[in-house]
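Pasting a structure here, questions to come.
A single protein chain has been removed from this complex, and every other one stays in its place.
Then we have subunit A:
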């Protein structure tokens, strides 16, 4: 039965047969050299001398083992490594809970907001006997996850507020918010990060120093909120007016109508677009390396660029973090499916 279906699918008519053969030929050409490089000739032990004798005929996965801590955690103090791991685990856990439906509704929302909030003191310390770790030492995967989840958690409420504000009857408020959204969407994120890191400190009064991480996080929140507000506004516009009349007839006031009837439906409707933005933000966080925050791609650079033994195996290390990014994006895509 299976065979029959397979045969019909792949060799049903002339065109299908030709395509199938073409794909098989392409695989036959590409797979063996790839397998040779990635598995058969590859070295898995962190032994630079052995890798060098390979002369790039095979992958040197040892570079991942040798540099894993540096790539994943950046310059975070080694003896405190459990803290960034736990922080990354908390945030990943909240995403998993959303993706696989372990939590729903209000509980899920709290988990998504609480995870980055808990990660902050966990990484920074100063509480419950944890030693202080300045934000400049944060890095790698926890930083990537933190910027994404804290960025989204900050941007979503702001985005919803802006979306409502733009539908307000007050022309000044509407004009200001339209101006903000157009400005934030009109500049690249890189420019926003540069402003946050280099220009803002010049405008602060003497002696007031806001940490780089906070400045960057605020820039990310303001930037992402502009996009999210447009998504939410689209959802609000598409909301059927009949339900509003029905709510009014049932005695709901304006606040109750929005809280219990409009928002739950609108947010569910726009969830795929929100997840889309989260995926985009997850990858955009790599831009913060230009302002000396060493997230995943940045810590990879720090780990390898100046190491004479391991720098030749950059490609393998890049593939390693590419896999991490892919997993993260796949997880967020799953969240979008589940919520939508």
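In the analysis below, contacts are C-beta pairs under 8 Å (C-beta built on N, C-alpha and C of every residue); 3 or more make two chains touch, one makes a residue touch a chain; residues count from 1.
The rule is short, and it goes like this: contacts and distances are computed from a predicted model.
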Worksheet item: For the complex's missing chain, which UniProt name, "NADH-quinone oxidoreductase subunit K", "Amino acid ABC transporter substrate-binding protein", "3-oxoadipate--succinyl-CoA transferase subunit B" or "hydrogenase (acceptor)"?
Response: "Amino acid ABC transporter substrate-binding protein"
Discussion item. Please identify which residue in A:113, A:138 or A:294 touches the non-displayed chain.
Written reply: A:294
Fill in: Residues in subunit A touching the chain absent from view
55-56, 66-67, 69-70, 75, 78, 136, 198-199, 201-203, 206, 289-292, 294, 298, 301-312, 314
